[in-house]
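Questions regarding the structure given below will be posed in turn.
A single protein chain has been removed from this complex, and every other one stays in its place.
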Amino acid sequence: MEEWRFAIQIAAFSGRGDPTPIAETEKPLPAAVKDNRDKLLERAMSRHQYSGDALIEVLHTAQELYGFLSPERLKTIARKLRLPPSRVLGVASFYHFFSLEPKGEHTMVVCLGTACYVAGALGLVEVLQRRCGAGSKVSVQTARCIGSCGLAPAVIADGKILARVTKASLGAELDRIG
Amino acid sequence: MDRVTKKPRLATAWLGGCSGCHMSFLDLDERLIDLAARVEFCACPLTDLKDFPEADITLVEGAVANEEHLETIHEIRKRTKILISLGDCAVTGNVTAMRNAFGVEDVLNRAYKELATVVVGIPSGNDVVPKLLARVRPVHEVVKVDYYLTGCPPSADAIHACLVDLLEGREPAGEVKRFG
Amino acid sequence: MTIEELNQTQADETARQQALDERIYCCTAAGCISCGAEGLRNAITEQVKSQGRLDKVEVCGTGCMGMCSRGPLVMAASGTALYGNVTPSDAPALASGNPLDRRPLADRQIDLNAPFFTQQVRIVLANSGRVDPEKLTDYIAAGGYQSLARALTELKPPEVIEEVKTSGLRGRGGAGYPTGLKWELVSKQISPTKYIVCNADEGDPGAFMDRSVLEGDPHRVLEGMAIAGYAVGAQQGYIYVRGEYGLAIQRLQTAIKQAEREHLLGSRILESGFGFRIDLRIGAGAFVCGEETALIASIEGKRGQPRQRPPYPPESGLWNQPTLINNVETFANIPPIIEKGGAWFASIGTPSSKGTKVFALAGKIANTGLIEVPMGTALRTILFDIGGGIPEGKFKAAQTGGPSGGCIPEQFLDTPVDYESLARIGSIMGSGGLIVMDNASCMVDVARFFMEFCMDESCGKCIPCRAGTVQMHDILRRMTLGDASEDDLAMLEELSGLLRETSLCGLGQTAPNPVMSTLRYFRQEYEAHIRERRCPAGHCRIEAGVPA
Partner (left out) sequence: MSVKTLEIDGKMLTGVAGETIFSVAWNKGIRIPRLCHIGGISDVGACRLCLVEIEGQKKLQASCLTPVEEGMVVHTDTPKLRAHRRLIVELLFAERNHICSVCVMNGDCELQELATELGIDHVRVRYQFPSLPVDLTHERFGLDHNRCILCTRCIRVCDEVEGAHTWDMLGRGTNSRVISDLGEPWGASDSCTSCGKCVQVCPTGALFAKGKAVGEMRKDRTFLKYIVTAREKKQWIE
């Protein structure tokens, strides 16, 4: 919840209609894709006939391409899908999957589902919070059950599920990605 | 009951508030004279007592904002039969609690540093200024409260009606004219 | 593909498989993949290749084999020998085809005659671990799409519905509404446009049944949906799947493409007059979207907020059209019901709860994983025979139904697991998450955990849920810190009643369940936190001194 709140604070109090552009540190993508991102987003919208009903699919595509949803991006999407901007932000901020500010180079998602909680996932969060403070390359997030309860406690490191994570193995993973 | 006068003992106390509720109490005007005849006033913010006295009824104005309030309210509760939250600060926290959204440090910095003109600096190191609690709380969050008089301030009529009901052995009608 | 071609494909593929020396199944469900199943599968394939036996031995990826705690799992010798915790270095032994070469793996062989396997009855999971979820022909060889073919050729839509009604199947999403009745409601609506929605927004913490079914046998769900479409008169289906389920999404996409290519989906299915399309909708991280009206709002591209029912979705759902919403497991039960008949299905289970139920076992239990048992199986059988019991410590409670469910204490271990029995003891069937807690678990903290979940997932529309979960969580949190009074406990109960009776949707109405069930069976733990400022389980860190 905190991520968007901060982004919105910036957007809301930095001046007239034109929020501070946030530096785009985006997911590494093949060069060909990177240059084509605007086109790919356009294509996704056209595939849905620019229908407002497809807002969530379009937001998924935009986040996949750019790593997060900047105010400019939301504005573009609103215009193209002919939706009020407030509705687009309302939808984007409702779903936790969408990120309104850039993520770190790496992401670590600690599962806090029941099985992981019972297996001590909170300890893993503590480790990550201690080691990945401000300025770290690693964005730390928590999830409400990733459905890998048989592997508790589980962590998703850059999209890959790590099973039965211990404080030590998590530390080793952090050392590895630097 | 006062042992000498055989009258019920009435006290008032002033925690974190502006004293406006006490002003409203004073607005009872000539009714104060009747009241004085029916009760023994045993404590108010102007009496200089070492300990809070035993009382039948205590009207408490203000929210619990600092360590002294905390100690006082526990003491009052121990020695009072009927405790009444007097006014919105006691009942809801009201203006006194507006600092809760900011945190103690920010509030102190604002008051004693940013806006200070003569002496700049947060008072510390002596027992004169009690330490602020992390969070201002309405009285009933800290001790059990028996009756509530809402309003900022509650009207003199409401205070009077409540006291008269109690003194005549009735359950106060507790009609709420305005909340918050 | 015509029906003749479907039959031919089935015969050809079966013959091809029988001609092989052996098939080696590697579990490639999310659980085993996270333990290195992909590398293992490649190593085994390499090994077979180096032996020059690629034409005689097939290495297949499969869906979940169930015993996730021992992953990665490999089933060698065409499904007769199961091994756990294997590594790529075991590839030569697994690939040799000679049982003698597998001797070094003896200590990691899993007994297929253990209660874990023998006590299960697999209908929904029949293909999981036996069929390659990425190969349509594998599914067809196992009898796939024959039920759809039968429905289209032999049964009229009302007869399909009748079969489902006879089966006694009830919704597997948790509430247990009779599936046949729901289908009938939708079929009776007069409307040119109707929708089928598969709810795959499995969000209960501790549940991974739907994910496993989608990863392990995606075509089964597609087939079930197509049959439903035929029965109620819908041409369009949506699968609303959690964004977190990357592998399931990928396999569903593959499966839909394959089915469309072979005219098992799309216009004129199996050359009949019936057409049915399925599109995926990816959830974006909101538990409340499991509630059907919120799910509909989400598919329509809106904030996933529930609305007042009635009207119910069968009358007015997606884009205000009649909409049938069923859960993954419900649809997965449809093909076998059409194949073997409703009466066969109704012969399994209890009088009021028919068929089987898939459970995800997690927590303090030896065999964490995925199981399927007949309705009415005793909790004790599930936990101690199949689940292998508690590894260390003593059993304290089993939690079913996730944040809407309750904690079941030891005295009810012999309760048969069916909709009514669980409701009677203050829990619910839920979608099938089953989490075991031992005596190191503090029940107040468990209640707090679930309340935190509901608070975070409350959509914020109605006041009781939005603000009530915050207050309930605040009280429970203070209890675990030793800063709560008897009045707080009374308020907790009053709030429970408020949320249950006044919340707009099921999330809010059931949010107090974990609190109420733990209060019912473990009240003394609450009282210890309040009166003695002590956590009997030794879990909460209550600091000495005056509470804050």
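Labels for the chains are A, B and C, by order of writing; each one numbers its residues from 1.
Operating definition for what follows: a residue touches a chain if its C-beta (ideal position, glycine included) is under 8 Å from a C-beta of that chain, and two chains touch if they have at least 3 such contacts.
Quick caveat, the model's predicted, so the values are computed rather than measured.
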| item | value |
| --- | --- |
| Touching partners, among the displayed chains, of the absent chain | A, B, C |
| Candidate in contact with the missing chain, chosen from C:498, C:519 or C:542 | C:498 |
| Residue of B:1, B:23, B:49 or B:98 touching the missing chain in the full complex | B:98 |
| Contacting the left-out chain in the complete assembly, out of C:103, C:188, C:261 or C:307 | C:307 |
| Selected from C:176, C:374, C:406 or C:468 as touching the chain missing from the view | C:468 |
| For chain B, residues in touch with the removed chain | 85, 88, 91-95, 97-98, 100-102, 135, 138, 140-141, 145, 148, 150, 152, 174, 176-180 |
| Absent chain, residues of chain C that touch it | 286, 303, 307-308, 455-464, 466-471, 474, 487, 491, 494-495, 498, 501-504 |
| Interface with the undisplayed chain - residues on chain A | 1, 4-5, 8, 11-13, 15-17, 19, 71, 74-75, 78, 84-90, 93-94 |
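The criterion applied here is as follows: only the chains that are shown with their structure count from here on.
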| item | value |
| --- | --- |
| Chain A and chain B: spacing of chain centres that average the CA atoms, whole Å | 50 |
| Inter-chain centre distance, chain A versus chain C - centres from mean C-alpha coordinates, in Å | 26 |
| Touching two or more other chains - residues of chain A | none |
| Complex contacts: residues of chain A adjacent to chain C | 1, 51-57, 59-60, 90-91, 94-98, 112-115, 117-119, 143-152, 154, 159-163 |
| Residues on chain C engaged by chain A in the complex (per definition of touch) | 30-31, 33-35, 68-69, 71, 202-208, 211, 242-246, 281-287, 298-304, 360-364, 368-370, 399, 402, 433, 435, 437, 441, 449-450, 453, 456-457, 459 |
